[in-house]
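Right after this comes chain A.
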Amino acid sequence: MATKTLEKPTSQQQEKDKRFKILDVVIKKNHCRQDALIEVLHKAQSTFGYLEDDVLLYIARQLKLPPSEVFGVATFYHLFSLKPAGAHSCVICLGTACYVKDSPRLLEELAVSFNLHPGETTPDGKVSLMTARCIGACGLAPAAIFDGKVCGKQTPESVRTQVQNWLEE
Partner candidate 1 sequence: MSVVTLKIDNVDVAIEAGSTILQAAREAGIKIPTLCYLEGVSPVGACRLCLVEIKGSDRLHASCVTPVSEGMEVFTQTEKLKEYRKMLVELLFAEGNHICAFCVSNGNCELQDVAIEVGMDHTRFNYRFPERDVDLSHPLFGIDHNRCILCTRCVRVCAEIEGAHVWNVAFRGAAAKIISGLNQPWGEVSSCTSCGKCVEACPTGSIFRKGVTTAEMKKHPDYIEFLHTAREEHQWTR
Partner candidate 2 sequence: MDKIRFATVWLAGCSGCHMSFLDLDELLFDLADAVEVVYSPVGSDIKTYPENVDICLVEGAVANEENLELALKVRRNTKFVVSFGDCAVLGNVPTLRNVLHGPDPVLRRCYVELSDYGGQIPNAPGIVPKLLDKVQPLHYYIDVDLYLPGCPPSADRIRDAIFPLLRGEKPVMEGREMLKFG
């Protein structure tokens, strides 16, 4: 278990880090309401890329919530990550329509070709692989999301090519 610093971020640090200000805007917009925790975490995730301890602690202070509660909520939801993500993201949909159209084979391909498994990032930090429960693009199964763009009717080859291109960037 890693030791964690509990000092309140100093005003200097916050000035340096404009991102906390972005967070403040959302917090203020929600009038520091505790039920806005998930909204604030969404903002934090998109602003910082992932949820570091100091960010969670900052949110806990601003919303006047116990840190244990903030951590509990942040780890309940799949979309919040406590680890930094890769420069590119590849999400393979594992919804039922995709499943019956062989989406597990897409994952196998990435595991075999790049030793990349769901939830992992390549060692060079370039590509993160994730899975989705269903992205609602069932008509185009099997589907994947490359850097936020939904792409339908994928094959092991098409997915491999996409990841290969990113790795060679």
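Heads up, the rule we're going with is that a residue touches a chain if its C-beta (ideal position, glycine included) is under 8 Å from a C-beta of that chain, and two chains touch if they have at least 3 such contacts; residues count from 1.
In picking the candidates, the idea was that all candidates are chains of the complex that A comes from, given by their letters.
Since we're looking at a predicted model, the values are computed, not measured.
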Interface partner of chain A in the complex, by touch - 1 or 2: 1
In the complex, chain A residues that touch candidate 1: 1, 3-4, 6, 53, 56-57, 60, 66-72, 75-76
